[in-house]
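Before I ask anything, let me first share the structure, which is written out below as C-alpha cells.
Only one protein chain is missing; all other protein chains are in place.
Per-chain numbering from 1; labels A, B and C assigned in written order.
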Amino acid sequence: MSIEQQYRTRAKELLSSGEVKMVIGYSKGSTPDRRRPAFISTPEDVETLVLDGACIANLSGYLVTEGLLSDEKRVAVFLRPEGIRAINILAAEFQLNAAQVEILGFNTEGNEPTALSGSKVDDFAELIGTLKGIIPDTAGEELYKKLEAMSPQERFDFWQSEFSKCIKCYACRQACPMCYCRRCIVDNNQPQWVNTSSHTLGNFEWNIVRAFHLSGRCVECGNCDRACPVNIPLRLINRKMAGEVLEAFDHFAGSSQTQEPVMASFKKDDTETFIL
Amino acid sequence: MTKILYTDKLDNCVERWRSAGLSVIGPVRNANITAYRPVGSAADLELSQILPDRSIKELFFPQTEPMMRYSIKKDAINTEECLPPVGPRIIFGARPCDASGLAIDDPLFGWDYKDEYWFNRRNETVIVSIACTKSDEFCMCTSLKLSPDSTKGSDVLLRPLESGKGWQVEELTDRGREAFKAIAELLTEGAEAAAPTAVVAEKFDADACSEWLRNPENFESRFWKEISVRCIGCGSCTYLCPTCHCFDIQDEGDTFTGIRRKNWDSCSFALFTMHTSGHNPRSTQSARWRQRIMHKFNYFPGKFSANSCSGCGRCTRQCPVDMGITETLQEISKLSQ
Amino acid sequence: MTENIHSAPQNIYKPAIMKIVARHDEAPGVRTMRLEFQDPAEHEQFKETFRTGMFGLYGIYGEGESTFCVASPETRKEYIECTFRQSGRVTSALASADVGDLVTFRGPYGNRFPIEDFYGKNLLFIAGGIALPPTRSVIWSCLDQREKFGKVTIVYGARTVADLVYKHELEEWQKRDDVDLVLAVDPGGESPDWKHRVGFVPTVLEEAAPSAENCVAVLCGPPIMIKFTLNSLKKLGFEESNVYTTLENRMKCGLGKCGRCNVGSVYVCKEGPVFTAAEVALMPQADL
Partner (left out) sequence: MSEQFEPEIVAFVCTYCTYAGADLAGTSRLKYAPNVRIIRLPCTGRISPMFILKALQKGADGVLISGCHPGDCHFTHGNYHARRRWMVFRALLNFIGIPPERIKYSWISAAEGLKFADLINSITEDIRKLGPFEQYDKLIAETEAQASL
C-alpha cells in the first residue's frame, strides 16, 4: 500500500471515529505540479487527499486560524519535520494545545514521500533531535555562501536590489506559521515604527523586523520564500538567524513543546564578547 | 499589404524614439523577475516570457508615490504637490491583457473626480502591445471577452510574424500613429503572414457568473466560505493584478516636514476596512474574498460597464495557496447552471 | 487609449488649510472644533457645495486624514464645525491641536439630506451617543428655518450622562417650545440628579411614541442601535423610505477611488453617506 493510501485510510479512520473534526492535508492543484491545502471534514472526502513529493507547503499555520481549535476538538494535519517543529513552537508560545493536534507525519526524499511514525508532537522528539544543525534543504546554498563571503557593503547592495522589488503584499508574513500576531508591528500606527510604504527604505525596515521577530523561531519550512511573488530569497535571512541562534545559544527552534522561546529566556553566561 | 517591423530594426526604433524624447519602457528581466522597466536598448527587452511577472499598472499607479510634500511653520502650512513627471513615454511589448487593464481602470480614476496622478501618466504614454502566441494554463482573457490579440487599451498592436523575425504593425490610435511616424522608415511594407495567436481555452462563462453574483441570495451562500478557506489573506493577487486599484494614503515625516504618499492597499487585508471603533464590516477572509470577486464581476461592471479583470491570470499564477479568480469563477459557473 | 482624457485643473487630493478658531470639550474624549478657511476661494467653493449631511476629511500633516461629518448646518457656512472622539492616530493629533493651530480639510464630499423634501412635514431626529453630530447638522439646518417644518421631536440617548454631547445645545433645545426633546441614558449611566429618562433609545422612542403621520425620521447611531431602532420605527408605523440615516465607513480618499468604503455596489463616499432605511435594506447586510 502506498503511503498516500495508507494516510488516506488513517485520515478516514480518524474522521469516522470522531477522533478529529478535520484533516488538513493536500489535494490536487490547478496544474499537475501544484498541490493545494485541503480541509477535509467528512470521511467521504478523504479520497481527494494527495501525498507526494510536491507536497511541501507547511500547513501548521492553519491551526491557529481564529476559532479552529477553540472548541477543544482535535484536528489532524499532514506535516513534514519542519511543520512538526512549528507545532512545538506554537505550543511553547501558548498559541495552541499540542494535544489537539494529530500529526500525519511524512518526509519527502527525492520525489517519494516517506511516512514518519508517531501521531503526537512528542513522538517525534527523537527525529527532531537528529535534525539539529542540519540544513533542511540546500536550495540557495550557493548564494548563501557567496553572501557570507561578501563585505557588509556588498551585502547591503545585494539586499538593496532584492528589497527594492518588495511590494509589501505581506505574503511572507501571511504564509508563515510563526506570524500569528493579530496585529503585526507594521499595522500599528502609534507609533508607526515601520513605514507602510513600499519604497526600498520601508522594505528594508519591514524585512529586518520580520527576520528579527523570526529569529530563533523560524523552522525554515520555506513558506515565505515560496510565497514571495517577487522572488526575494527570504529564506537566506532566516537561515542566517537560525544558524546564529544555534551557535550562540544552542537553540534549535521547535525541539519540544516545552522549549523556552529563545528571545524570552536567557542564561546568565550568554556570550557578550561584543559588549564594552 | 501591411506594415511590418522586423526584429533587427528594433534597436534602431528604440534609438529613434529615445532621440525623439520618448522614454522607452518594456519588459525587463532583473533579479529573477520580469517587470516593465525603462530600457536603454532593444537588448534589454525580454519579449519571450508569456507575460511579465509584474503588471503594467505600476507604471501609472506605482506601489508608492509621493502625492505632496508639506512643510509646517508656526503660522503657515505649505503644500507642494508632487504631480508625476510629465514626459512622453512609450511602452513597447505590453501584453494585450495588461493594456486592457489600464482601459478598464480609466473610468474609475476619472469618475467625477479626475485623478491626475493616473491621467497625467496615461496621457503621456503610448502603449505598443504584442499579441500573444504563447499562453499557459492560467491565461483566461478569452473568458472575459478579450483575446490574445485584443486591442483594448493599446495604441499600436503588433502581431508576431510566422517567421518569428518581426511583427505586423496595426496602428490603432492617433497617439500610436504619431509615435510610429518617428520610425516610419524602419517599417517595411509586406505580406508576410502573422503567426497564429495563442489558443486560450474559455474557462468560465463570465456573464453567467455575473448573473449569479447579482442574485442577492448568493451573497450569503456557503460557497464563499468553502472556496476561500485556504486563503491566507496576503495581498499578492491584488498587487499583481493589472486592474486592482485600491490604495491607501499615508503620511511620512515629522511635525514639520514630510511627504503624503499614495500606496497600494488590498481588500484582502483585515485592516483595510477596520473602523477605529474595532468594528470591521468585512471581518472574515471569506467576506474579503467575496468582496474581491463581487467587486470585479458584479459591482464594477454595474458602474463602469466592464469586468474589472483582464484575464492575465497572475492572481492564480502567484498565489501561495493555489487560489485565484479562475477557480472561483469556474465554481460559480458550475453553480449557475 | 482611444480618447484623450483631460485632467481636472485641480489636484483632488490637495487639502484646504483651516484654522482652529474655537474648540470645546463635549464629553470625555469628545471634542468639537470650529474651523475657518484661510483661502477665500476655497471658502467660496465650500459655500457653494456644502449641504447638510456631507462629510470631510480632517487631517494633520504627518499623521494623516480622518473622516467625519460636517457637524455645522448648511445655514451657517461661515465656518466648519466637527466633533470627534479621540481614538486613533489622526484624532489624537487633532485633539492636541489648539485654537490658532492649522489643520487640513478636504471636502465637502458625498450626498446630503434632501431637506427641501422635508418641508411641511413633522421631523423626528433620533441619535445615539457620538452620532449626534451628523444629526445636529440637520437639526440646525431645520431649526434655522423653523417655520417650514411641522412638529420637531429629538430623541437622544447616550451611555452615561457624561457621554451626552452638545450639552449646551441640548439645554437650548429643551427650553424651546417648538422642539420636543427626549433625553435618555442607558440604565446605570444616570447621575443622581438626572431628571430625564433612563433606558435604551429604541425603548425610549417607543415610549415617546411620536406619530408617523406626515413625519420624516433621521436616525444616526452605532449599527446595533440602528438595527433595533428601525424595528421600533416600524412598530410606530414609519415607512422605510421616510427614515434617513448616515453610514460611516472607513475612508481614505472620499472620492470613490480608494475602494474601502464600499458596501455592496455602493460607494458610501460618493453615493452616501446619507441613505434611506429602504436603500440600506437593499445593501448586503453582512458588509455593513
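A few points about this structure:
Heads up, the rule we're going with is that a contact is a pair of C-beta atoms (placed from the backbone, for glycine too) under 8 Å apart; a residue touches a chain by one contact, two chains touch by 3 or more.
Given the structure is predicted, the values throughout are model-derived calculations rather than measurements.
In the full assembly, the chain not pictured is in contact with A, B, by the touch criterion defined above. Of the candidate positions A:Arg10, A:Lys120 or A:Lys240, contact with the hidden chain is made by A:Lys240. Only one residue from B:Leu45, B:Ile104, B:Val169 or B:Ile259 touches the chain missing from this view: B:Ile259.
When the missing chain is restored to the complex, the residue among A:Pro113, A:Pro177, A:Gly216 or A:Pro229 that touches it is A:Gly216.
For subunit A, the residues in touch with the chain missing from this view are 147, 150, 152-160, 185, 193-195, 197, 199-202, 204-205, 207-209, 211-212, 215-216, 237, 240-241, 244-245, 248-249, 262-268, 270-272, 274-276.
Listed here are the subunit B residues that touch the chain not shown: 25, 37-38, 58-59, 62, 64-66, 82, 84-85, 252, 259.
Going forward, only the chains that are shown with their structure count from here on.
Among the chains in view, B has its Cα centre nearest the centre of the complete protein Cα set.
Contact tally for A-C versus B-C: the pair with more C-beta pairs in contact is B-C.
Taking the CA centroid of subunit A as reference, the farthest chain centroid is that of C.
A straight line joining the Cα centres of subunit A and subunit B is 32 Å long. With centres taken as mean Cα positions, subunit C sits 48 Å from subunit A. Between subunit B and subunit C the centroid-to-centroid distance comes to 38 Å (mean Cα coordinates, whole Å). Taken residue by residue, subunit B touches two or more other chains at 248, 250, whereas all remaining positions touch fewer.
In subunit C, the residues touching two or more other chains are 88. Interface residues of subunit C facing subunit B in the complex, by the touch rule stated above, are 1-2, 4-8, 11-15, 17, 61-65, 87-88, 91, 100, 102, 104, 222-223, 248-250, 252-253, 255-260, 262-265, 270, 284, 286-288.
Note for the complex: subunit B touches subunit C at residues 67-68, 70, 72, 75-77, 79, 81, 83, 102-103, 106, 108-117, 119-120, 122-123, 127, 153, 155, 172-173, 175, 216, 219-220, 245-251, 253-255, 258, 260, 262, 265, 267, 272-277, 279, 281-282, 287, 291, 294-295, 298-299, 302-303. Residue ranges on subunit C touching subunit A, taken from their complex, read 88-89, 92.
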